[in-house]
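Showing subunit A:
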Amino acid sequence: MSWLQSLYASTIGKKAVMAITGLIIFGFTLGHMAGNLLAFFGEDTFNTYAATLKGNPPLLWGTRLLLLTVIPLHFLTAFQLIKRSNDARPATYSKWQPQRSTYASRTIRFGGIYLLGFILYHLAHYTLFLTNPEFGGYHDAQGRHDAFRMVVEGFSNPVNVAVYLVAMLSLVFHLSHGAWSMFQSMGLNHPKYNQLRERAAWTLAIVLTVGFSSVPIAVLTGVVHR
Partner candidate 1 sequence: MKITLNVWRQSSPEAAGSFVKYDVDGVSADMSMLEMLDVLNDRLESKGEAPIAFDHDCREGICGSCGFMINGVAHGPEKEITVCQTHMRSFKDGDELTLEPWRAMAFPVMRDLMVDRSAFDRIIQAGGYVSVRTGSAPEANATPVMKEHADMAFEAAACIGCGACVAACPNAAAMLFTSAKVSHLGLLPQGEPERDKRAIDMVAQMDKEGFGHCSNHGECEAVCPKGISVNFIARMNRDLLKATLRSSR
Partner candidate 2 sequence: MTLDGKCPSGPIETAWDRHRFNMKLVNPSNRRKYNVLVVGTGLAGAACAATLGELGFNVQAFCYQDSARRAHSIAAQGGINAAKNYQNDGDSVHRLFYDTVKGGDYRSRERNVHRLAQISVNIIDQAVAQGVPFAREYGGLLDNRSFGGAQVARTFYARGQTGQQLLLGAYSALSRQVHAGTVKLHTRTEMLDLVVIDGRARGIITRNLATGELESWVGDAVVLATGGYGNVFFLSTNAMGCNVTATYKAYKKGALFANPCYTQIHPTCIPVSGGYQSKLTLMSESLRNDGRVWVPKSAADATKDPSTLPEDQRDYYLERRYPSFGNLVPRDVASRNAKTVCDEGRGVGHEVDGQRRAVYLDFRDAIQRVGKSTIEARYGNLFHMYTKITGENPYESPMRIYPAIHYTMGGLWVDYNLMSNIEGLFVLGEANFSDHGANRLGASALMQGLADGYFVAPPTISDYLARVGWGSTVTAEHEGFKAAKGEANERIQKLLSIKGKRPVDSFHRELGNVMWDKCGMSRTKEGLEEALKRIPEIRAEFWENVNVPGENKGVNQSLERAGRVADFLEFGELMCLDALERAESCGGHFREESQTEDGEALRDDVNYCHTAAWEFKGVETAPTLHKEALTFDYVKLTQRSYK
């Protein structure tokens, strides 16, 4: 077995994969959020941003390929770990009282599954236009794809917004434990900075969630409109 294989075979190696893939997904998500916030600057800015991405295939497809590798790997590894965990305790306790674990840490796997479903829906919604085929045909005055209109129409539907907001809520929990866990799994700890890790994890989780939620809420409340 090569060292890489044996590392992946170990529980610690798998957790490192979770951490690294998680970090990449997190990095992408941060960029994605920044892009979303451009919606507050109006149609032109937003569509320019969308067109720039589209007009740069190496960046676009590079990112897409990376995510197409990393996201499945994150989930595959998670499922393998969950199976391992279930195998490690075939008989469960009749009574078990958590002492230190948090709601976030105990629900991270369920949040993850919800987020997986959400990502698929999100792709079908805004990238592949499977749910709303008409989105693909929107063009703005300059003939660019009117991503802004798509976003505004998409988020005018309260059900849609609810799905997104629930996803963002699970993201805050997923990340608050996941980001801290990432430091721990990669062995990044130091008594002096350990408290900082937890605060940073929560801060980043909240920033992401607030950032992402702001656009659908702004659309629904009419702050952002066409």
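Criterion applied: all candidates are chains of the complex that A comes from, given by their letters.
Quick notes on this one:
As a convention for this text, a contact is a pair of C-beta atoms (placed from the backbone, for glycine too) under 8 Å apart; a residue touches a chain by one contact, two chains touch by 3 or more; residues count from 1.
Predicted, not measured: the structure shown is a model, and the values here were computed from it.
Looking at 1 or 2, the chain of this complex that touches subunit A is the one numbered 1. Across the complex, candidate 1 is touched by residues 3, 6-7, 9-16, 81, 84-85, 87-102, 105-106, 108, 177, 180-181, 183-189, 191, 194 of subunit A.
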